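Before any comments, here is the structure.
Here the complex is missing a single protein chain, while all its other protein chains stay put.
Chain nomenclature is as follows: A, B and C, assigned in order of appearance, with residue numbering initiated at 1 for each chain independently.
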């Protein structure tokens, strides 16, 4: 099984040289820590920055420089600042190569639910609906099952959805899965120590297993 | 009768303090020379400048600084530069207070034709269609009749039109006329030495004459 | 050049009436018009509809106007952590309209740019799409969304000049430039107000044509919501 850091590390392996990446709040933010320094990638913050750097030192803190999670940040060399309309023009226009975000549920058709739980206070979708409707490649970081053990990889989402047919890949605590264009979760890798049986039991949607499924090596 | 400079001088009297103005090519460009210096106005150039200044001295010529007529210009103090999409956002959004442009024909409903003559080489509408569809107040500088003596203030335009129901005021070589919202050219002033009879004969569209019509004084 | 300078926040918001629709710049509490929010508090206008990406925090930003119950409706993408907000929402005192952030930004831009409607993919197949026209372009579905405008747009910039030209700083830019275009009256408060001509025309983010009133604000707190740091 992977912990949050394990999920972040595994997602970092999906990153390729030259990519522009939008990282959501939570586990996705951690991904930045595990991208090999040999790769030149640029992190986009939808509140108006290309080129997010590390968190600042105390002496560098600038209240005019935050990420979409409202955390203080720095800028890397070669950054660019812009307004929110331009930022989402960039996202909607398909210029961001990959979006990594969290999910509460994903369906076997690639629908994602991550913004609203009926009965709970609704805080809003922020930029998530724009991101999932626009990005060419969407990778989801999530827990395979709820605390109660119910699968979150479903035939159909039960929660109000954020976007349809958009998720391309899932990295969960149990496995890496591709969401196939024709539907279905195709098992790609098992998390360390996790059996195919366990993944089968934890996946309510259609699970596709072809050939040997390797265990991740870190 | 007014010559081109006379028309420009008369239009300049329509300018009020604090206005943002777009001036078309030809007579409208001349208007800038006759705006009283006591008025603070800003001239917009649709190729991306607010704050057109006078033509440059030889030593000031800058190939990166032209107006929409491709003439070299200068910038006044407090100018702002922007791209073409922003420029037309400004125009379309109604932020420019008045647009002054030339016309080949105007109808009594305020339609304008100024971009195309069937049988002649068509050069394009440039920004004219955007300007006439967007501006809150459109003043036309034009000759009342063609060289052959045919009226250009018509019941309906005979040439392909640039925009519908948009012209608010006309300053011609013969007269100043308001185009009424319900239709009709309302005579406001006569050019020096021009009789009402002459204006009647030169106007094919509905001419509305109420009370005394003063002669312009310069 | 046209002079847009007013004496301060009180004069800038003097004609904001009850039930006005306001746009307020900022992302979280970054780049918010602190001085004008204080002046609106003091003025006590009620029944406001506030278009703002977020709703501030309990004791800062728009949160202050919520506490005094001056806000009837929020139009936002994310309303964050705000206990009073939650109480008013659950009790039905406050109305909230949630809009995807990119759609919100583009609808405001459209309002300023004279574009009454446009198609966007955000929200297709979700509850955001309810009642909206859907159309396919190049094999993908899009929703028709309409422009947003306001009686007053209230923005915060870093530097401004007397003719209303504005330059923002860092990610404090965010929604401010679009909002500046979409108000019947646009009010700009700036950290530094300069004479016309002091800003490079090539660096201006908001041309002065959009701004009706400008003043130099004071006592900026510029609060930080999430102070994340690494060791020095």
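For the reader, a short list of remarks on this structure follows.
As a working rule, contacts are C-beta pairs under 8 Å (C-beta built on N, C-alpha and C of every residue); 3 or more make two chains touch, one makes a residue touch a chain.
All values derive from a computational prediction rather than experimental measurement.
Just so you know, the chain we are not showing touches A, B, C across the whole complex. Here one chain is not drawn; of C:21, C:76 or C:120, the residue touching it is C:120. For the chain missing from the display, the contacting residue among A:32, A:73 or A:90 is A:90, taking the whole complex into account. One chain of the complex is left out; on chain A, the residues touching it are 17-18, 20, 40-42, 44, 49-51, 75-82, 86, 88-96, 134.
Chain B residues in contact with the hidden partner, per the touch definition given at the top, are 45-49, 54-59, 61-73, 81-85, 87-89, 91-92, 111, 121-130, 133-134, 160-164. For chain C, the residues touching the chain absent from view are 106, 110, 113-121, 135, 137-138, 140, 142, 146, 167-170, 202-203.
Just so it is clear, only the chains that are shown with their structure count from here on.
Distance from chain C peaks, on a Cα-centroid basis, for B.
Chain pair with the highest count of contacting C-beta pairs: A-C.
Per-chain Cα centroids separate chain B from chain C by 36 Å.
Averaging Cα coordinates per chain places chain A and chain C 29 Å apart.
Shared interface positions of chain B, i.e. residues touching 2 or more other chains, are not present. Within chain C, residues 109 each touch two or more of the remaining chains.
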